[in-house]
Structure formats: structure tokens, C-alpha cells
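What follows is an incomplete set of chains from the complex, kept in their original frame.
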Amino acid sequence: MADPIITLTTDFGSSVHLVGSMKGVILNINPAARIVDINHNVTPFDILDGALSIANACRYFPPRTIHLVIVDPGVGTQRRPLLVSGEKHYFIAPDNGVLSMVFEKESCTVRHITSDHYFLNPVSPTFHGRDIFAPTAAWLAKAFQTEAFGDEITDYVRFTMPKAKPSGQAVKGVVLRVDAFGNLMTNLTEEDVPAAAVSSGTIKLTVNGKQIQKFVRTFGSGAPGEPVALFGSAGFLEIAVNRGNAARTLVVNRGAEVTLDLS
Amino acid sequence: MADPIITLTTDFGSSVHLVGSMKGVILNINPAARIVDINHNVTPFDILDGALSIANACRYFPPRTIHLVIVDPGVGTQRRPLLVSGEKHYFIAPDNGVLSMVFEKESCTVRHITSDHYFLNPVSPTFHGRDIFAPTAAWLAKAFQTEAFGDEITDYVRFTMPKAKPSGQAVKGVVLRVDAFGNLMTNLTEEDVPAAAVSSGTIKLTVNGKQIQKFVRTFGSGAPGEPVALFGSAGFLEIAVNRGNAARTLVVNRGAEVTLDLS
């Protein structure tokens, strides 16, 4: 059997040693573990942003991968630590909804992690990533006996992803995320966009009072400086500028309203 | 025996290939090495910041881990390259004090690395991380024969961490570091904070003319927008804002003076 894989998704940023400490804990318990960074720059405290990161990346990993997801503004409070067995993977995360998009996509068994003999001792009330979540992942990767870590629960936290909504002759959505290129990822999906727009290459999209009229297939298709709409690799409608930055060109950030005119 | 682990802590930032070059050098010499990034965003040239990173993260790694610490404003000058054997780990770093907090915590044997047949040839005067430190780590990870790399020395550089100081009815400290959440880590420790503050949940802390009055256990305990004090996972008193950014709320940066009123 191949060495077990443990992935890390956090909002710890890249300028502190916190992620390094977690890696040390994992390797100290389970030297065979292979640690893979997914994203340490989730927007601080932003559970939706963390949910998007893990839900989009996790499906590409091999079966039995263990995904650690530490976006945890409630660390040290009553919120529970969870161990989730999905259809192919395991997830370890705080019980705050950060796995909501995983729950939407696959059937899961959820356990409340209570077996504290696996934890570091003492447990810091401010760093469960290091003292509870990392050791649980490292021990799980030895024998994959999920039942050893705690009992099943069903009342875990999950939120519904913000969906685009019809509004008269239009659909109203929102910008979920801005990537490193300045592309605006909206929550509009292929179901929201008329087939005629896709086939004709024209769309009526408005964000921050500006019109996007061209629908294309690739980031390289628009004229320089021209904002275009296209379906991104996560399945959502995105607004982009060829070799430019749509967020800056349109002066738009995360949370901005997007209107798709269907008339 | 498990494959040897080599960790990297540098101030090279994340937008250059320099760290990549070091990884290549290590794997070329020792293909079995497992490389783990701790932090590449140490504040440039900041030896104290590097010292904090490695001293806080190193202890969680397995025995025999080799920690490379390259914060090296004096690269190419007379400062010596060091190989340090601590109680459980090895450290390879320039002789500029970046290991001071390690020296404080454990008993160490320190060698001046002089065996230049292990170095890349030629050695660039501007990149010893690649040409001296990385190859030394890779060769050390083969047989852990520290005496092969140079003679023991005792006159290595070490500085004393800036400690909080009594001042009348108060203790004066300093903000050592600001993390990705905007939390302010001070140099005040559990010894500096009266037990009454901890048990009552009230404290009299001043930074940049602003008062912090609430002492809590977790980042999630304060009211939104309210700055609170708590002990962080590295054992220092921190100032935080629940789901907010204390550095921005208080307009405070690294180096700011902190006063704890004991009256």
C-alpha cells in the first residue's frame, strides 16, 4: 500500500511557523505520512472560502486521502472537532460548516472526535490544528479505524451554499472569490446561463454597473482589456480579462452582486 | 529507519526560485531526504523573527530532524556557517544569533562548518543557502556524522531575547510579531501576568494609547471588534480581536511598546 497522504488547507497565511508545527506533529506520530499543501491563504476566518477550496481540490486526490481543513475562528470554544468519512476520502475539521460543500456532494459519516489520548498533552485552547487535528490525522493514517476516534453524530453544522436566484427577467448572483489573476468567480452555474448565450458568444451580465457582453471559452479569447464571461474549471461562471485583471478593471471584490439579464 | 527529514526556514519570500534551487541541491545529493517547509516569509534580514519561527516549530518534529535556517544578511562575509547538535535535532544556520532561542532551551554542541568538499563548487558569495548550507544538510542526512563537517567552537553568536521589564507598578514589553490574523504576539509570558487577571478575566494592558481590559482563553471569546488579551500557543501574551484584525483595529505593528498595569 502506498504511503498515506494528508493534505492541509488553512487560513494561517504563509508568514508564520504554524503550518510547520502541524507538519512536525504529523511526521513525529506517523513518519510514513506524505503531507501535501492545498491552500494556506484561505481568507482569515472565512468558512465559505475554506469550503470552496477543499470541495474543489479534494476530488482529485487518491482514495483514502485524509484532508485536514483548519479554518477555525471558534478554536477553544464549544464547537466540536469532526472526523468525516466521505465516499473516497476522510476529512478532519472543526464543526463550523467548512465541510458544507463536501456534505452537498457526497454521502458522509460524521464523528465527533473525543478520544483525547490521541491529542497532544496539554491541548492549547488557541491551536487545535496542532494539538487535536494534526495528531488525529496522523493516527488515523496508521490504520484508518475511524470508530476509534469518537461516536457518530448527525447534528453537525452545515450551511447551504449561496445560490443564484431568479429576479424578474434576470438571475442575481454574487462574486464568491477573486483568484490571483483577478478573475471573478461567481455562484452562477451552467444551469443559470442560457444555451443561446453559450452558442452565440453573447451574454448580458452586469457587475458594479459595468456590462459584460462577450461569452468565451478560454481566458485567452477576449480582446486585451475587455472583460469577458466564461465557465471556469470549478464549473462556475467567471468574469475575466485576457492578460489583465478583471477585479481591478471592474473595481469589483468578493461579495459583489452579479446580474444576468435573460430578456 | 524512516527517511531523513530536512526542514527549511528562510527569509527568501515565496515569489522566487531560490528555495526551489535549495531543494534541488538537497535531492540531488540525497534522494531519500524529505523536505518540509516551515516558513519562507521570515521578515527579510530579521534574525529575531527567524529565531522565533524555528524555536517554536522545531520541537514538534521527530528526533534526528535537520533544521536549515537561512536568515543570512551577512552571506559571503566572515560570519561562519554552523552545524548545531541539539538534544533531539540538528540545526544548520549562519553564525548570527538566529539560533539564540534554541540555545536558550536546550544543551547544544556547536561546530564551525569547514569541510568544503561537501560544498557546491564554486561557492557563490551571495547564496550560501544553496552552495554551503543545503549540501551540508543533505550529506549530514546520510550518516549523521557531525564531526566530519568541522571542529567544535564555543564562541558562537547568541543574543538574549528581549524580555519584559518591571517599571514602577507596571511591566513593559514589546510586540514581537504580528501573524496573518493580525494577532499581536508580545514578549510577556505567563510569569508576567498576575493570576488574578487570568482568573477574573480582567487585565489592564495598554498599547498605542489604547486599553485592553478583557482577558480570555480563546480567540473566539471576545465581542466582535473588541480587543482582548490571551495566552497564545507559543506561551506568550497575545492581543486579538474575535474574527477581526487587532493590528489594524489598534493601528499597531511589530516593535510597539506594551504596558501591563499591575496596580
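A and B label the chains in the order they appear, each numbered from 1.
Everything that follows uses one rule, which is that a contact is a pair of C-beta atoms (placed from the backbone, for glycine too) under 8 Å apart; a residue touches a chain by one contact, two chains touch by 3 or more.
Please read all numbers here as calculations on a predicted model, not as lab measurements.
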Full complex stoichiometry, one sequence, with 2 displayed, works out to 3
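Basically, only the chains that are shown with their structure count from here on.
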If you average the Cα atoms of chain A and of chain B to get two centres, how far apart are those centres in Å? 30
Seen from chain B, its contact residues with chain A in the complex are 2-3, 5, 7, 9, 14, 34, 36-42, 52-54, 56-62, 65, 177, 179-182, 217-221, 230-233, 238, 242-243, 245
Taking the touch rule as given, give the residues of chain A at its contact with chain B in the complex, in rising order. 11-25, 27-28, 31-32, 35, 37, 44-45, 73-77, 79, 124-127, 130-131
